[in-house]
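As you look at this complex, bear in mind that one protein chain is not there, while each of the others sits in place.
Now for subunit A:
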Amino acid sequence: MLAMMVLHIFSLQNSSDATLVLFEMVRKKEFGLKEADEAVWEQLQKTLRERLCQNALPEVTGYSFANQKKHLTDLIQRCVTIGESNSALVIGPNGAGKTMLISSILAELNKDSKISGNLLQVHLHGLLQTDDRIAVQEITRQLKLENVVKDKVFGSMAEKLTFLLEALKSDDGKSQSILFVMEEFDLFAHHKNQTLLYNLFDISQSAQTPITVIGITCRLDVVELLEKRVKSRFSHRQIHLFHSLSFEQTCEICVNALSLPKTFANKKFCNEWNAHVKEFMDESVVQTTLKHKFELDRSIRSMYSLMLMPVCRLSSSHPYLDPKDILDAVKIFSCDSKSAMLQGVTILQLCLVIAMKHLTEVYEGSVVNFEMVFNEYQKFVQRKSHSIQSFGKSVCLKAFEELVALELILPVEGSSFSGSKSIPKEYRSLKLLVTPLQIIETLNSYSACPSELKTWASNPLPS
């Protein structure tokens, strides 16, 4: 038997020299990835991380939004070349690519020297410029007019804005066009009297200086937030962006994000790596995980966050994107945090939670307070006194307060007509924020959980 096998191998070796060569080649190719030294991996990680960590916005304009892009580019171009003022809103859900769209348009326009030389840009963000005073300050700063303004005092916002715009006019009276990009536009609508919006839209209506106001927001009802006088000055041009990418397109974007650019120094490594990325993305595990995530959240950002783990692990000693890492990432980042926190509470606290659960079921709709919970707990402990340690009221209250601090239990607001300070804390009404299912699951995986507790959790005490 053995002799036969040896013979067989010998015959193989003699006959198929060609396959051997091929085999060598495959091995060599693998070596290409493996051989690369730390510096190359370092560079790879740096490139990929920058893409995945949201510092650079994903490039997806090639796939969709062609119409919207044309529309917006047109608006800005007309403003620069003809001097036509305009206003528009870009509306779309989070992660649809609003900011990305604007920045890619601007990047393209900046290449055109005729436009970039004649267009000033002001970027405002609703989260940063939280009131109109700060916003005007920021506008002044971005237009580099701090020296001109110095400490002049202005009567109104309109006066100041016109002053700023006047200051920008060149000697021959021709004024430069200004582009205002306002992110989180809905937050500007909450400013007092909407002064800034009113003035900006007012300028865009009158033929003073050509300005374009582009608001970016995720609120579909944003126009309703505008006051009447502001609304009437707005052009009502709304550009909607929605998640329009299919799953295949999303995968393609991910492949692009993971692939190395052609300009990468090491050509061979680059090619091999890109081939590896394609292989990785085609793995069934990766596909199903991504599909699952895609069905929950269609933004590119969420896909990238999954890719981050495998990329982080890359090094010369671990030169592959491992599908296992992506599963790990899902497990780490999407575990049920409430159950995880419940795992860490003490048995005493679990007892209190279970007692509260039963009470909530009994007194459905009415309030539960600590005194009731403690009463229920004592009933349980008295029954099972041999196996469960009993604790005094004050210790229980402390343990209970800890649960409140963890916000697993929440005081009910407005249950008493005056602030709950007037009621002793034992009697304040509370509600439990853990579902019965979560409790059962926790008990099942809780280490060294007394069996009495499990039985109690599923069956209330007979009264």
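Going forward, a contact is a pair of C-beta atoms (placed from the backbone, for glycine too) under 8 Å apart; a residue touches a chain by one contact, two chains touch by 3 or more; residues count from 1.
One rule holds in what follows: contacts and distances are computed from a predicted model.
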| item | value |
| --- | --- |
| Name under which UniProt lists the unshown chain, selected from "Origin recognition complex subunit 5", "BING4 C-terminal domain-containing protein", "Transmembrane protein 237A-like" or "DNA-directed RNA polymerase RpoA/D/Rpb3-type domain-containing protein" | "Origin recognition complex subunit 5" |
| Among A:237, A:313 or A:383, residue touching the chain not depicted | A:313 |
| From A:82, A:127 or A:153, residue that would touch the chain that is not displayed | A:127 |
| Residue of A:50, A:74, A:108 or A:146 touching the missing chain in the full complex | A:50 |
| Touch residues of subunit A, complete complex, unshown partner | 37-38, 42, 45-46, 49-50, 52-55, 94, 125-130, 134, 137-138, 141, 184, 187, 218, 301-302, 305, 308-309, 312-313, 315-317, 332-333, 335, 337-338, 340-341, 343-348, 369, 371-372, 375, 389, 391-392, 394-395, 398-399, 405-407, 417-418, 421-424, 426-427, 447-448 |
